Each structure stands twice: as C-alpha cells, then as structure tokens.
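Shown here: the complex without one of its protein chains, the others still in place.
Take a look at chain A:
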C-alpha cells in the first residue's frame, strides 16, 4: 500500500483543484444545501441550561464543602487521630489534639478531640480521601453548591472549626428526623 492510499480514519479525501462549471460557480446548489443544514438546526432542541434560573443536576459522586459531623447527641465525632491529614495528598489539613475534660463530655464524643482543625482551601483538591480515611465518620464532603467564597486575603481561605463543624441546629434537625422515622 502506498502512502497516498492510507486512510486511518476512512474519511480521507483528496483535495481537488478542478475548475468549477458555470452552475457550480454560481454556488446555488451549495448554498441551498447549506441552508437545509442550518434550518434543521433551527428546530433542534437547545442544549443550553439557563444557569441562574436552572441548575444542572449534581453528579452522584459530587464532592463539595467539607463538614465535621456531629453525632445524634450533637457531639463532635472527630477524635483528632490525624488520619485525614495523613491521607490528604494536597497536605491541606492540619489539626491540634487536646484531651477532653470531664465537663466537656456533652461536646465531644471521644476522649480526645481536635481543638484546632484547619483546612487550607487553596490547597484542597476535593478528592475525598479524608472522608475515606476517617475511622470515626467525622469528616464528610457535602453536596453543597457553595464552594469557597472569593477573597483577596489568603488567610481567609484557611477554614477553621467555626466554618467546618456542622451547625448545631442542623444536628438537632437531623436527630429529630431520625427519631421521627
């Protein structure tokens, strides 16, 4: 097989420089063909999603903003084992562990808890490995559409516990739902 006849895609076309006949050079047939193609598009369903009014459905594996969960009694689940930080490929997570005092039993589930838990949102790649690593089911990536808010200050992107821990009223609502069921 010579090189001229090889066509991997099967759609190879020879370029021809043949002279156009009078009718061809009026372009009429070509234009009519083109018009028929475009008019077909006029009646096609448009694929646009009108964004602010409509939103696209989230993928079932969508991973959004992190959340440190509370258990049914509203206590923080995190025990500051550091496995999330260890598993994080972007090294976005840092934490400081502290021992739970007897009077804090209603606040933390485990005997050790994270007094500081920070995720650097500029580093985070939302891979979800922290969620997989967590033995206490404490950290989850939510379905929240609200991603990291813009800011001109880098410090603002380091999310502390005040932003990460599940709000109490949400925990209360979850527990109520569970007991109702």
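Everything below uses one rule, namely that contacts are C-beta pairs under 8 Å (C-beta built on N, C-alpha and C of every residue); 3 or more make two chains touch, one makes a residue touch a chain; residues count from 1.
Here is the rule we go by: contacts and distances are computed from a predicted model.
The complex appears with one chain absent; UniProt names that chain "NADH-quinone oxidoreductase subunit H" among the candidates "Putative transporter component", "NitT/TauT family transport system permease protein", "NADH-quinone oxidoreductase subunit H" or "Protein-export membrane protein SecF". Remark: the omitted chain is touched by one listed residue; of A:41, A:56, A:106 or A:178 this is A:41. For the options A:25, A:59 or A:152, the residue in contact with the chain missing from this view is A:25. Touching the omitted chain from chain A are residues 22, 25-28, 31, 34-35, 37-39, 41-42, 44, 46-48, 50.
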